[in-house]
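With one protein chain removed, the remaining protein chains of the complex are shown where they sit.
Take a look at chain A:
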Amino acid sequence: MDKFTTLHGVAAPLPLINVDTDMIIPKQFLKTIKREGLGVNLFDEMRYDDDGKEIPTFVLNQPAYRDAEILVAGDNFGCGSSREHAPWAIKDFGIRCVIATSFADIFFNNCFKNGILPIALPQEQVDLLMKDAEKGSNARMTVDLENQQITTSDGETIAFEVDSFRKHCLIEGLDDIGLTLAKAPAIEAFEQQIAQARPWV
């Protein structure tokens, strides 16, 4: 997995609540058997019209935000399905950090597995970052995972929380299957125990 340490980039404002996984990546793009290449279809139905032409008003189609690396959004971001295609599409577009007031559980979890940092903050702070993001390409934010701090383009700082295990995995770029396989003896012991206690499993 790609490491995540410090990110310095343009933040795109998406002031919508309940942005669901069908909006992030509509189902017609779930037919791939790869993880890459979904970035062009990120937010497909908001980004392109019926003829496949870009809708100029959509934030990621505006010159200032085409290379955004951070996304600022409203409540309950990523609700809906478990499709990991949603974080894959976000990452493939180039976004490595999503900031919102709250996230849906599965999406939140999927982000960490793909080197994306989701940050939940109180409304006032998201409002402040949203304003900063609206300034366009000159307004670069910094997200420092090590120190758990966001710096706005004006130099204002906001602290954020992150689970210590997940932080460690992101910073080191760790694959958690490898970590778990190191615990194989514990898994084996557990399997022997349930073979006795719950043989029907």
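Simple rule for what comes next: a contact is a pair of C-beta atoms (placed from the backbone, for glycine too) under 8 Å apart; a residue touches a chain by one contact, two chains touch by 3 or more; residues count from 1.
Quick note on the criterion: contacts and distances are computed from a predicted model.
Asks: Looking at what's absent rather than what's present, what does UniProt name the missing chain, "2-oxoacid:ferredoxin oxidoreductase subunit beta", "Peptidoglycan glycosyltransferase MrdB", "3-isopropylmalate dehydratase large subunit" or "ABC transporter domain-containing protein"?
Replies: When "2-oxoacid:ferredoxin oxidoreductase subunit beta", "Peptidoglycan glycosyltransferase MrdB", "3-isopropylmalate dehydratase large subunit" or "ABC transporter domain-containing protein" are compared with UniProt, the left-out chain turns out to be "3-isopropylmalate dehydratase large subunit".
Asks: In the complete assembly, which of A:T5, A:T157 or A:T180 touches the absent chain?
Replies: A:T180
Asks: From the list A:G39, A:G80 or A:G94, pick the residue that touches the absent chain.
Replies: Answer from the full complex: A:G80 touches the omitted chain.
Asks: Which residue numbers on chain A touch the omitted chain?
Replies: Residues touching the hidden chain, for chain A, are 15-18, 20, 22-23, 26-28, 30-35, 45, 50, 74-76, 79-84, 87, 102-106, 109-110, 113-114, 163-165, 168, 176-177, 179-181, 183-184, 186-187, 190-191, 194, 198-201.
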